[in-house]
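Removed: one protein chain of the complex. Kept in place: all other protein chains.
To keep things simple, chains are lettered A, B and C as they appear, and every chain counts its residues starting from 1.
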Amino acid sequence: MSTIDFNADLGESFGTWEKGADEAMLGSVSSANVACGFHAGDPLTMATTVALVKQSEIALGAHPGYPDLLGFGRRRLDASGKEVAAYVTYQVGALLGFAHQHQLALHHVKPHGALYAAALSEEPVARAVASAVAGLVPGTFLYTLPDSEMWKAAVEHDLQPVAEFFADRPLRPDGSYEFFRWRDNFDLDPDAVAERTLRAIGEGKVRALDGSDLEVTVDSVCLHSDTPGAEQLGPHLRIALEAAGWKVAAP
Amino acid sequence: MSTIDFNADLGESFGTWEKGADEAMLGSVSSANVACGFHAGDPLTMATTVALVKQSEIALGAHPGYPDLLGFGRRRLDASGKEVAAYVTYQVGALLGFAHQHQLALHHVKPHGALYAAALSEEPVARAVASAVAGLVPGTFLYTLPDSEMWKAAVEHDLQPVAEFFADRPLRPDGSYEFFRWRDNFDLDPDAVAERTLRAIGEGKVRALDGSDLEVTVDSVCLHSDTPGAEQLGPHLRIALEAAGWKVAAP
Amino acid sequence: MSTIDFNADLGESFGTWEKGADEAMLGSVSSANVACGFHAGDPLTMATTVALVKQSEIALGAHPGYPDLLGFGRRRLDASGKEVAAYVTYQVGALLGFAHQHQLALHHVKPHGALYAAALSEEPVARAVASAVAGLVPGTFLYTLPDSEMWKAAVEHDLQPVAEFFADRPLRPDGSYEFFRWRDNFDLDPDAVAERTLRAIGEGKVRALDGSDLEVTVDSVCLHSDTPGAEQLGPHLRIALEAAGWKVAAP
Partner (left out) sequence: MSTIDFNADLGESFGTWEKGADEAMLGSVSSANVACGFHAGDPLTMATTVALVKQSEIALGAHPGYPDLLGFGRRRLDASGKEVAAYVTYQVGALLGFAHQHQLALHHVKPHGALYAAALSEEPVARAVASAVAGLVPGTFLYTLPDSEMWKAAVEHDLQPVAEFFADRPLRPDGSYEFFRWRDNFDLDPDAVAERTLRAIGEGKVRALDGSDLEVTVDSVCLHSDTPGAEQLGPHLRIALEAAGWKVAAP
């Protein structure tokens, strides 16, 4: 039986504002990327989310972003490599604090939103992320896309890159994801999402926006907990993965 | 030769705004309380400050505060014990991240400003601080005042309380410090500050605002790096301590 | 036919985080208190909300709070009178900006959460709020409770105080509201809320938590748009008010 990881961003509430189908996703995924207070999350939310991750016996990851609560970390900020490295150290360190209090180890790091996107194509950003993570948690897993600057920087810093597939976002013909303006271009029917995902991880193929087939490498499937319908999509996809013979587990 | 600790709050700049005679104080003190981003400090400032603390071979402490940059953490915020615990965990965890990258251990924690003051007299706040610190860095030193709720909570959580004396703040007749409105009531002449401090640590006595003598217990002398004239006061006090036969070293 | 005002706090989303049954409340109330970015709301949300208020042809009010997004402005912050006055000027000024762009006049101001509560009992806070409002919008309406410091300060500054009744919060026997810990002590059934409100505005009587009857004066009924079930409570209460013969209109 082959193994596949299933990850989601969790703990993206802020103060009294709630976001994300965290409860449903905690029971569906094998690894959680927990927001660290810069794009979402706050100390109390982090404390709660880390406790739930421990209770759910899934892998704990840090999900650092740009300091932009107003924009949910989805807007490119022209921060220097030194700034990015400090932001990542600060956020991953803060999450490690909560992990330590629950005797939990940190399993992985996954940048969020615009920081994730910038690290794919910009070497200074990618290296800043990788060096900060390697300085804090040597050899840990770093979730990103294959053939990206982030992937290269992870390897260079002796981190273990994990190849993601986004189950709820369309791919452009050039192989890049449409992360932010996708609602009119994607079928969120649970069966369609499951079928697309199973093809991606089983055959390594996925249909792009123009109808062409792209080849993908997948170590981990990502579903966003704030995608509309996530509370159904998450459990449905978990069941579909297992029904198709996959063992769902973190690397 | 007897030993005394000398501590200062450092790294209290924010972004492009600079504050504090950090350079002079780094060469004067034996232990540094580094701001963690909630009342002052930011990731880049923390990275720089921790590097300087390591280079100066002094003890590294975390200096968490209320989330109030606008008020520099000097205003009481009616946060619950759970909130305070999460705030302290977050901030100390973040500082531990930078410490870890420099292979530095955390030596102590000292709450800042209004959080320091609240923890002196309010049991829920004191316990929240102590439990967060104990969960992260068991047995570490916690800087506070004797006979306070914070002292008791530190002992209860198997932390090591360290008794501070504030060299640059007046004492009221009841033994409490006037932390925030003191400028008209205090002689900042370097010789006067040194004499007052030497008497406090040598004889255990200090003159209160009404002229009466109070008894004090002192493990560590604190001088704020943003007190006017700190760049002279710090080195002057260090020299005075050593000239009087004290060995200046962290506990 | 007698007239009564019906008000609600609106625009309390923040960035991508949504809060409040704004759509249902916009169709129910006669006056809206729009969050101004310190406890909730943000520039884009304010722009949208002011446009909706104009379209709904209801009265526009400013809803300034303490600078505490993390705590939704519900936590007492020990800010000085000068600070409070500046915070209110800043927030009301910002809302006036959006109002001006839509050729809307500002009808009233209502402090939020912990600032509302502090202004009830603390004269310096009440005067700071009143002086800031009077300096910006002379003679405007100020929503508060009768016999409070805020009421007195409003009169002193030639503002027009408006007596509120909170339809969704219990009253203690001393006549004060339980604003924040009320969920176990209050019947949110729409009929019960309507009945309670109609008695308050018709007979001037309301049942306190201990079962005793209190006398109340009511110019405006408030229902919070983030009270559970607000999307039903709001329209239901509006219909009940009109069915009982009240004309619902802002003062």
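Throughout what follows, contacts are C-beta pairs under 8 Å (C-beta built on N, C-alpha and C of every residue); 3 or more make two chains touch, one makes a residue touch a chain.
Owing to the predicted nature of the structure, the values given are computational and were not obtained by experimental measurement.
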Contacting the left-out chain in the complete assembly, out of C:100, C:183 or C:205: C:100
Contacting the left-out chain in the complete assembly, out of C:43, C:139 or C:173: C:43
Residue, one of B:6, B:38 or B:72, that touches the chain absent here: B:72
Residues of subunit B in contact with the chain not shown: 13-19, 42, 69-72
For subunit C, residues in touch with the removed chain: 37, 42-44, 46-47, 82-83, 85-87, 89-98, 100-101, 132, 135-136
Subunit A residues touching the omitted chain (full complex): 67-68, 70-71, 75-79, 83, 114
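Quick note on the criterion: only the chains that are shown with their structure count from here on.
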Joint neighbours of subunit C and subunit A, given as chain labels: B
Centre-of-Cα separation between subunit B and subunit A, whole angstrom: 39
Two or more partner chains touched - positions in subunit B: 83
